[in-house]
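Just one protein chain is left out here, and the rest sit where they should.
Let's turn to chain A:
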Amino acid sequence: MSDTPLLKVEDLSVRFHTRHGAAHVVNGISYDVAPGEILGIVGESGSGKSVHTLAIAGLLPGPRAEVTQGRVLFRGQDLLALTPDERRRLRGREIGMVFQDCMTSLNPVMTVGAQISEALVLRMGLGRRAARRRAAEILDAVGVSEPVRRLDDYPHQLSGGMLQRVGIAMGICCEPKLLIADEPTTALDVTVQAQILALIYRLCREMGMTVLLITHDLGVVARTAHRTAVMYAGQLMEIGPTASVFTDTRSAYTLGLLRSQPVPGAGRRQRLAQLPGSPPDLRALPSGDPFAPRNPFATTRDAAERPPLRPVPGGDPRHFVAAWYDLPQAFAAQIAATGGPVHPTDLRQRYYPQGAA
């Protein structure tokens, strides 16, 4: 899993030209993903998590979105240097995509079978009948019952969970090396969510597929992703093995996200913590850490100078954080000052700033 990366994103920036000026949607993010790895990418709406994957796939919307700098190396080849047609050829075949809300991301006037076999015929060169057979096999593989009958159904005839499976089937039908799954479970019931995640996990293992799993749901990455990346205001705040990011959290933003999740067993009346303030205006980003204004641990340096991603001190060597402050140290200092209670069994509680709720 730790051989040469399948995908290497280097200092990628994306800008949207709006009527009210340029919005810096993605700001110099770098990471790499090993073959067969699932990288979970979390962040709130507008954090650039979806947009940067559209930039990877070459699907940024029209002339108003523009990659301003960086490289995207896919199997050593810079995708951004390719012609639009070369990038098109990679889509579907090498880079598959699954989108949020298959109610709207499937074509309402084409049968499910036609939408899957279309890719098989046009991209894999299969004959019509072979494509139809293969489409049924793939539907079966993603857990659609009675796949042959479903081929002739239109999207509106299927349930949300089935549609998402069809969406995944379309994403993987040409057996891509990289699957970009953009909020694949957001529109689904919790039980169906778990099934879909298990499916992605299984396909990743069986097909040796690499997955970028984009979500705002921390529970989803915790269950599925090998590594987790946290984005805020178009920047990478923290990235590392999922267990390390969740239990040895080093970014105050990640911590804020974790704190805003309900704790199982805490009852209905628990008060969820919320981050004070709101995300920065992407058209006028501060020069320093964009989260600094909302971060009680931010130092003056965080406010002035953007921190680079660095290995976390005294933690997992594959765990990186963009912060000038040291979260565990800042905590220790705060606990010493306030003498607040510490729950060593719940690391989220331990790291939570006392009195800031």
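Everything below uses one rule, namely that a residue touches a chain if its C-beta (ideal position, glycine included) is under 8 Å from a C-beta of that chain, and two chains touch if they have at least 3 such contacts; residues count from 1.
Keep in mind that, in the parts below, contacts and distances are computed from a predicted model.
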Chain left out of the displayed complex - its UniProt protein name, from "Ferredoxin-NADP reductase", "cytochrome-c oxidase", "Aldehyde dehydrogenase" or "Peptide/nickel transport system permease protein": "Peptide/nickel transport system permease protein"
Touching residue (missing chain; options A:Asp32, A:Glu66, A:Glu118 or A:Glu175): A:Glu118
Touching residue (missing chain; options A:Glu10, A:Glu44 or A:Asp101): A:Asp101
Per the touch definition above, residue among A:His17, A:Arg128, A:His156 or A:Arg205 touching the missing chain: A:His156
Which of A:Leu6, A:Ile29 or A:Ala57 contacts the chain that the document leaves out: A:Ala57
Residues from chain A at the interface with the omitted partner, ascending: 57, 59, 88-93, 96-97, 99, 101, 104-111, 118-119, 122-123, 154, 156, 167, 170-171
